[in-house]
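Below is one structure, written out as structure tokens; comments come after it.
Only one protein chain is missing from this complex, and each of the others stays in its spot.
So, subunit A:
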């Protein structure tokens, strides 16, 4: 079990790639996703028939964006409002695609899509090139550490398949991505026409100068980084399993998802925030007893000592236990219409633990255009990204987002309305090198 890889192409090769798309309004994102589904034959006859019925286009071609714009108001306004999840598969790989909206006011959904993505496809319109939303979305992907980027330069047909236009756009994009911390080889650029199908699934002879892959080729072959099993073991306890049955009067197990690293029977562990030490006596997954479990596994741990552990505790490897803290610095992506008011009572949900919290200071705010940090902005408004100082009522065992994303991330929640206000990343995972524009 210890060497079981959860994702990454094994011999069977049929793994799962989670990806997100992002782009500005009218860049043709929904059409691109529709094209991917259509050309991979993932659209079934009744869905296509519904689209053909609803298509208002006069050229006789179905409007592929209608395959994904599922809400009435989206079809009425011709825009994507909310993130939609789409599923398609090829003989080589299965895909979960988060199709996220382009409008500035829906950037929260871009954050939603990016938080679970192993790859992001950003779209630009070849006629307009890199725009503010491209920069914003790329910054969001960098902030959330989405490992790989694809820039799809769409509507290449509308610039007569001009290579020079394509090269200008891709250079500007690469410079921006590299300034945000991306390695050159983590960024792939492809000229496409979603409407006509060039280089989406089928290669195009109208871009003979493009020697790279089609979008689908790339998605099928790009390495998938599985959960980081080399990371230190982290296990937020979700619930305690106590059957109290005649057969199992004394069974006590701690249920949860291995958030990072791996654990084996016999390992010494520490239970945080209290810091009690014990060893792992057993790992159960349903009726099986396992020797080990690793990131991504939902299991039940049995421990050698009866420690009175409850939901909210985090079981970690003994050698790498973080010191629980009540004050820390974090990067926030503010997602709510209501701006951040320092000093207001809020909640922080970290793993399985929700605690009272207060944001005591907003230290800086990222300028999406220049990537410079504006010092002391006073507040964060919707879609702003910045560093804050946070105080929490109970000590939390935090990791830096850069080191262990699963225990370095948290939600900021409004205790009254219940709304999710911000995505939080512990530490300063934000590159702020000004770009030479």
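In this text, a contact is a pair of C-beta atoms (placed from the backbone, for glycine too) under 8 Å apart; a residue touches a chain by one contact, two chains touch by 3 or more; residues count from 1.
The definition used in the following text is that contacts and distances are computed from a predicted model.
Q: Report the protein name recorded by UniProt for the chain absent from the figure; options are "Pyruvate dehydrogenase E1 component beta subunit", "Sulfate adenylyltransferase subunit 2", "NADH-quinone oxidoreductase subunit K" or "Amidohydrolase".
A: Answer from the UniProt record of the missing subunit chain: "Sulfate adenylyltransferase subunit 2".
Q: Using the touch definition up top, pick the residue from A:116, A:168 or A:276 that touches the left-out chain.
A: Once the missing chain is taken into account, the touching residue is A:116.
Q: Using the touch definition up top, pick the residue from A:265, A:304, A:318 or A:361 that touches the left-out chain.
A: Checking the options A:265, A:304, A:318 or A:361, the one contacting the hidden chain is A:265.
Q: Which of A:147, A:282 or A:342 touches the chain that is not shown?
A: A:282
Q: Please identify which residue in A:172, A:198, A:267 or A:297 touches the non-displayed chain.
A: In the complete complex, the chain left out is touched by residue A:297.
Q: For subunit A, which residues reach the chain that was dropped from this view?
A: 1, 4-12, 14-16, 44-47, 50, 54, 67-73, 75, 81-87, 89, 94, 96, 108-109, 111-112, 115-116, 238-239, 241-245, 248, 251, 255-257, 265, 282, 284-292, 296-298, 311, 335, 347, 349, 351-352, 405-406, 409-411, 413, 415, 418-420, 423
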